[in-house]
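Note that one protein chain of the assembly has been removed; the remaining protein chains are unaltered in position.
Our next item is chain A:
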Amino acid sequence: MSTDQITAKRVSTDNTSANNISTNHTKTKHISVKRYLPDSSTETFWQEYDLPVDDSTSLLDALNHIKEQLDSTLSYRWSCRMAICGSCGVMVNGIPKLGCKTFLRDYEGDIRIEPLAHFPVQRDLVVDMAIFLEHLAAVKPYLIDDNPVKPYDPNAPETYRQTPEQLERYKQFANCINCGLCYSACPQFGLNQEFLGPAALTLAHRYNLDSRDSGKKERMAELNRHDGVWSCTFVGFCSKVCPKNVDPAAAVNQGKVEAAKHTLIALFKG
């Protein structure tokens, strides 16, 4: 690399960091957003926007740019900008993605943004996730303890104890941020909305695997039925789209093994 090239590179880096989205080094990209404005029409329509992007522009940045500079009527959810809150899920070219974790540099040509699939749309990119929350609540995703730790006594403190090995068993499944991308990826949930779905079944499994928990029996009633684990056919797309690498498909299918054991044991016990 010649000195000139190195200098040129430095200049471009400086420009980018100083002016962020509006430097000479930005490109213009074209995105289409599926709009739904129930106040004015019951029909959805596609709206096109041209916006300046550079290598660091996330889809969420782009939506914020549209909202602030181009069209204040656009509605979408967001909060943390760092794949923790799970609010900014949308479909990008038909695939569920978090807006903050999707970068426009990775897309050439068409960029089509739609609300998350399999959920009722309230307005533009905002969906109603009530059904997911119902399914989540149904599996009791919290520690259930028959012998709770006693009220804190400073003279004889008693706490939940867990070894690193015990933590390791469920840790991966505890990374779920409830973004709902897996529900949009799951055709079985699209075909039957009573299916508890990937995230709820994963969290049920996560608590079943927790050494501090003794609520497995209560959860099994929900898991071990047609709309529980048995509606899953291991399409596996939920695990592909999960932004936190939770692998819900693995959890749901481990849940099938547990459900089968549960049935067998119940059979022998009579």
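Keep in mind that, in the parts below, a contact is a pair of C-beta atoms (placed from the backbone, for glycine too) under 8 Å apart; a residue touches a chain by one contact, two chains touch by 3 or more; residues count from 1.
The rule is simple: contacts and distances are computed from a predicted model.
The complex appears with one chain absent; UniProt names that chain "Fumarate reductase subunit C" among the candidates "Fumarate reductase subunit C", "Succinate dehydrogenase subunit A", "Methylmalonyl-CoA mutase" or "ABC transporter domain-containing protein".
The missing chain, though absent from the display, is touched by one residue of A:Leu70, A:Leu143, A:Leu167 or A:Val257; that residue is A:Val257. Interface note for the absent chain: among A:Cys85, A:Ala138 or A:Ala259, the touching residue is A:Ala138.
The residue touching the chain not shown here, chosen from A:Gly94, A:Gly109 or A:Gly270, is A:Gly94.
Take chain A: the residues that touch the chain left off the picture are 94-95, 118-120, 128, 130-131, 134, 138, 165, 187, 190-194, 222, 233-237, 240, 247, 249-250, 253-254, 256-257.
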